[in-house]
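Note that this is a trimmed complex: some chains were dropped, and none of the rest were shifted.
Chain naming follows the written order as A and B, and within any one chain the residues start at number 1.
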Amino acid sequence: MNELRPKNRAYQGYYKRDVPREDERLTHTGPGTPMGELMRRYWQPVCLAAQLKDLPLALLIMGEELVAFRDGAGRVGVLHRHCAHRGASLEFGRIAERGIRCCYHGWHYDIDGTILETPGEPPGSSIKHNACQGAYPAREAHGLVFAYFGPPEAVPEFPDYDTFHLPGVELVPYSIKHGCNWLQVHENLMDPLHAVFLHSRMGAVQLTEAWGEMPVTEWLELGDRVCYVASRRIGDNVWVRFNEVGTPNFGQVGGFWEDGLAETFFQRVGATRWTVPNDDRASTIFGLRHFSGELEAKGIGNKALVGVESLDIYGQTGDRSYDEMQRNTGDWEAEVSQRPIAIHALEHRGTTDRGVVLLRNHLARALKAPPAPVAAQGGIVPTYTSNTVVRVPLKPDTDDRAVLQAIGRQVSDIIVAGNSLAPGERAARIAEQLQGLIGPGAAS
Amino acid sequence: MNELRPKNRAYQGYYKRDVPREDERLTHTGPGTPMGELMRRYWQPVCLAAQLKDLPLALLIMGEELVAFRDGAGRVGVLHRHCAHRGASLEFGRIAERGIRCCYHGWHYDIDGTILETPGEPPGSSIKHNACQGAYPAREAHGLVFAYFGPPEAVPEFPDYDTFHLPGVELVPYSIKHGCNWLQVHENLMDPLHAVFLHSRMGAVQLTEAWGEMPVTEWLELGDRVCYVASRRIGDNVWVRFNEVGTPNFGQVGGFWEDGLAETFFQRVGATRWTVPNDDRASTIFGLRHFSGELEAKGIGNKALVGVESLDIYGQTGDRSYDEMQRNTGDWEAEVSQRPIAIHALEHRGTTDRGVVLLRNHLARALKAPPAPVAAQGGIVPTYTSNTVVRVPLKPDTDDRAVLQAIGRQVSDIIVAGNSLAPGERAARIAEQLQGLIGPGAAS
């Protein structure tokens, strides 16, 4: 029945079965690896603040075994998991008013890893001055706990993004484990085309119908950001979606429920997230879901579903049945099923993968010299991610793809140019300019 | 109590504890290995046809990750599991009227791996002409799906064995996973002596009492077949069982319920099977149970028990309790418990293991030059496997072992000589000759 065809490209399994090694440089993040060292120059989320209650929490981050806890004074510690004394795990330690004590012999550590007491040792013992527990600077922000894993003499600023300060927006933290390398999870953010297929055309509409429209897409590299601008025709409107990722594993996603039916200008993000390696074959998205009356006007989102291993967006977790994953495939399995570590050498990338290529190249360059971050204004770092919908009816005898491209460029130019505005007025000024966009030359 | 004895061979554990490496040449079957390449020159079953319904099926065969499916037109595809585009698993793909689409970006593959569409790419994209998905020729036969994993320019004939064409015989497919290397499962077929012990004398009678009689056994190597002829004294009768395996992992087993009490001539097989490596430490028997009024006259077999991970023969599956496996041990655990890969260098083989040795030597030679298959007659390949029971009463003052041996040789000579007969008459002619066997010189 299935005869061999004479075509060159039929039944080539035998000649294509070899599986080369992964791109270690971009995917491996253990201590001492190039990407691992890059990631260690940035604050990384490690758990939700709400997970730190009366017991220590065992963590695995970039191959390092850790324990996190909040001490009696409310301060957060992130320490190496194994006690510097004899190696018992501090996940079995006793949280103290200040720091934590090991269960085994009571060695008492402050949250910075300095030894407060070695109670079994004689009073004059100098051990506590000559030893310490490995520790990392930690801080809480927006319901997440962040730690800094790099050289202690080079702690970076904690980036305070503009989207953390929007009036009326509530940030709800979440985390979702993925049984695969961090990069294939992260780069999904620079792949707007998958939304057309995975989230719409391949089966159930997972977000809104509008996502199934094929966009005209542009990709931008702007300092420490890699971005896409995807412009879609929705009836008489054009929906311009601007998404960004930041070196090395930061990203934002525009509002999820946009349907393109009503005009909107510089509507901000649905989620801010970091994709953090647990080890080379597992990673966790730590994120902040943004809720506001404007973003959730359609009543689809559900704050109660956002938390540890849970999100109110379809297909983001690995706890659905295999049958459901096969019938209505989500991001989680599309990413995880690329193998424990996706093999770039086996890919056939097209024009639609330009964002992924741009991101990988950006990261490869960052290994040599991390890009300068977008400059903060008044201490607040501007970001771009947003949805904009403008009324631009379809014109007969016009190349509408060119129209979409031109509008996308105008929208993104306005947004990017807003970087230098003062934080207090930037969003409003950008929206204002976007509203004024539709003039004679709008679609030229 | 347990004193050390002065004997040389007592308590030698300390000197016998080293575990050498397995025989890689015969046991390893990944891409590029000698045995793997040999197996890839033959059609191999990969699943049951009934498993291909509305969803793709993930498979692992000889270390290769695959997906099998039946498209809307009813054609079967066996493709590399990871999409050629960006590696998402096609087990999450959408089966189309023609071929399958990847869930992630909708790339559309025909069953031969050629790309029908890359819908996210611009109309003029040439990707689909320059890339393809790894695919293997596949076909359905008798309720099993077979694929060919070798060089596409050398697809072999699909062997059409005589036992697929017997009137009144229904072939019922099954598959059973084994947590061990393929060879120790396969070579059990060339080990008739284990039936005396494992299936009879060591505990419960798993088949019939007759199996517990010690046979006189001969081993034959005939072209691409390795065979045994086991002759047993059952009262006034002699039961001659002829079993065969074929290069590299094909085999047939005579009827299971023979009790030797009634004459029968060239009664054909109880099961046809292939032992297919999943990887080097796991394998699956894919088989066809043969049912007919004659074979199942005793009413023991049960068609309803034959399928995926199920067979109507005791001890063939791994889902029994450990206690039951210990008390009434079956083939499954006798094979799997030889270690994940049995260590030939630790064996002490005797005369009863000649079939196993012959098979291994046959396979080792086949690695250098595959043997010519037994020639098809009218497109149909003759096979030997059968039970024959002839009346030859025990004679006083005669070496009955010599009688058994002589009868076994006569029976097998007649059956093998039947190779050149036309398919339509071969079985009847062989039976006729066997019936005429019992003459003055029968046991001389």
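The criterion applied here is as follows: a residue touches a chain if its C-beta (ideal position, glycine included) is under 8 Å from a C-beta of that chain, and two chains touch if they have at least 3 such contacts.
Model, not experiment: these values are computed from the prediction.
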| item | value |
| --- | --- |
| Overall copies of the shared sequence [whole complex; 2 in view] | 3 |
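Keep in mind that, in the parts below, only the chains that are shown with their structure count from here on.
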| item | value |
| --- | --- |
| Superposition rotation for subunit A onto subunit B, Cα-based, multiple of 5° | 120 |
| Centre-to-centre distance between subunit B and subunit A (centres being mean Cα positions), rounded to whole Å | 50 |
| Contact set on subunit B toward subunit A in their complex | 31, 40, 55-56, 64, 75-76, 78-80, 82, 84-89, 91-92, 94, 101, 103-106, 110-115, 118-122, 125, 127, 129-132, 134-140, 149-152, 155 |
| Residues on subunit A engaged by subunit B in the complex (per definition of touch) | 1-2, 4-5, 7, 9-18, 184, 193-194, 196-198, 201-203, 214, 323, 325-327, 329, 333-335, 337-339, 342-343, 346-353, 356 |
